[in-house]
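One protein chain omitted, others in place.
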């Protein structure tokens, strides 16, 4: 168990204990954010970062973690709730105890700050990109699309709602709308959907994992890569390399994970000390072949 | 184990933390008691997690449309109804317990999600009092869990039903032949487990002050099963002690709590809790072997 | 059921789709065969999903650092090792099968995630050929699944081991007293299930062309268990036919496929697959009752 020291190794006058909780601990992107947050905490010094071990969107597990943090009386909690309404009571309890309550990429009333990563923005970037792509490659239509969702975790809704709205707008039928956030189901859904709908050309994943699964299905089909648009969200390294390879994988709404990780620490400290910016939104950026420099930068970040 | 936790964390052994552990796991205690009795009779119910969700959603809808008491009733009635359904198919018609309850696990979750696509919240204040208030310094929900445990211990310990349950678990044919209404007992046990799941769904919703249909009680069946098995009830039934089951639940809760307080990531948490389970199984076997030697 | 799917989708009854269903579920077929044999002897292994992940990660790491053949070996060896571990604790030392394998389920996942914090990808081309290539128009992985099924049918049908497995499932004490090396058979069965999980981890990784440690095989144990139970092997062992198990797997695969093709949402999918399970249990019971009437 790490005891915090100052950045230069000296003992601290005051140590801030900050808890960061995310419901999908097994996801690659989450593991990376935690890593960046820890790195930044070490850099700043005098910060002890607590990380929970919730996986699989387990409400029970996340709830228990946050409760014990509240019982412990740590200084700040940064969390992405499985379901915001299920944590309103705890938020109030925490704040009554003087614990700063910050949300991570989600909305909660009365929070002391937020580490923004906007799921809607992410969804919107993909939505815009796919609209452009359709206009350029299939202006006459005649294609269909698949989107994956995770309706049990409403926080992410922007990631699929935005692309769905955009596709509706341009009149591309959505023939598959299945719950999926990993490669295995992505592959299976894409295979089945392709067989059922030979005109399927668009696959938008809730995250990169789902989209990467779909990528294998399209690669195995006889459809030329130019005709296909696959996109994910998060900016996972495997996805970035797939984009760079110039195949069917066209884009990913990438989060600047280092910035995001740093904000967890910085915004918490700002909320505790009352000094500094407590609400930040780390923009997602669209990673695609259109911007090679950006792609390189993102890849560099994740190395 | 306990020592490791106590040494490595500041708050593991504080009274606050210990009461909090029970309060956090009140739902688990409630379901585990009923589940353990069912398992002693040789039957399982894997649908408890979804039953909780369905009952919780029903309670939530009723809280916001009718009132607090109807909400409480709704949770209990829905839980009971699911239990009665399971009990009919399994107890009365003799269908496979595992398959039926796996089916209900999926179906009840689906129904809960259909009923409440978004989570339900903004309940009357009384709900929050139920979830967070306390009496004599002990939270209401802890009182509820204690009452359920006491009822379970009473029934299994000193009433004929306790003997009948064990007899059914160890030799259903013999139980039938001495005139125990086996089908009716099994039916009733499923109804009780359903009711317990309804109650624990209610407890969860009151604590959360919200009823998220997609995640409420998700994966709960595995936790309950693990706790009950750890409590020494064999999967084939026929024996077991509710005291040990309470210990099993406590153990699971403590591990979870200790791991959180020690701030380990999901990778290490998985490895540690896996090893603890294996160790526990090993200790039990060792105990058996030693007892037979004596 | 089949009719609903056939009417509502274009491709459900096409040959393409039928072959694809096997290919998609090759991993499930492989594990289910071994798992069913283990269950016939009265034992379970809930750790298969995590074993797949661990074996898959090992294969992935070896593919990228050493080569294709070492990668294949790595998956098989890791799977076998986990199986041997389970077999030692359960078969040799008599520890509780459910608790030990629940423990290994958690621990193996944790180890896989520690070994590979990010997913592993970018394998040599041969891996992709293994996953997607075909021979005589049938994908390699389908050949593998067919070979495993044939081996299982062969062993259970016409070798002494098949009888020994059933004998252990029916009456382990009597099996012991007629000289069947019960402990050794159980140990071997766990090793085989581990090996099968390793193989199916390899198949999954080859298909995905990537080894995501956090999600590979997640929840697989429930799917396998459901398929095998649907295939008519009772949880207490002692009977069952591998042909019916294959049918059970097929059934599960078909439902998933049909629901995906029909593109129903998760709420409805849950309700439908739940109801199908319950119906299947009902049909089996009905069959029993009718057979006894005759």
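Side notes on the structure shown:
Chains: A, B and C, in written order; residue numbering restarts at 1 for each.
Rule of thumb we're sticking to: a residue touches a chain if its C-beta (ideal position, glycine included) is under 8 Å from a C-beta of that chain, and two chains touch if they have at least 3 such contacts.
As a convention for this text, contacts and distances are computed from a predicted model.
When the listed names "Fumarate reductase flavoprotein subunit", "Cytochrome c biogenesis heme-transporting ATPase CcmA", "Cation:proton antiporter" or "Sugar ABC transporter ATP-binding protein" are checked against UniProt, the chain not shown comes out as "Sugar ABC transporter ATP-binding protein". Residue in contact with the omitted chain (choice from C:69, C:174 or C:286): C:174.
Considering C:69, C:138, C:158 or C:289, the position touching the chain not shown turns out to be C:158 (whole complex).
Only one of the listed residues, B:20, B:102, B:120 or B:180, touches the absent chain: B:180. In the full complex, chain B touches the hidden chain at residues 158-160, 163-164, 166-167, 169-171, 173-181, 238-239. As for the chain not pictured, it touches chain C at residues 158-160, 163-164, 166-167, 170-171, 173-181, 238-239, 294.
Everything that follows uses one rule, which is that only the chains that are shown with their structure count from here on.
Residue positions 113, 117, 266-267 of chain C are each in touch with at least two other chains. Counting partner chains per residue, chain A shows two or more touched chains at residues 26, 55-56, 151-152. Contact residues of chain C toward chain B in the complex are 89, 93-96, 98-100, 102-111, 113-114, 117, 222, 225-226, 229-230, 234-236, 266-278, 280-282, 284-285, 288. Considering their complex, residues 26-28, 31-32, 55-56, 149, 151-152, 175-179, 181-184, 187-189, 191-193, 195-197, 209, 212-213, 216, 220, 236-238, 241 of chain A touch chain C. Chain contact summary for the complex, chain B toward chain A: residues 8, 10-11, 16-17, 20, 24, 113, 117-122, 128, 131-132, 207-210, 212, 214-220, 223, 256-257, 259-266, 268-270.
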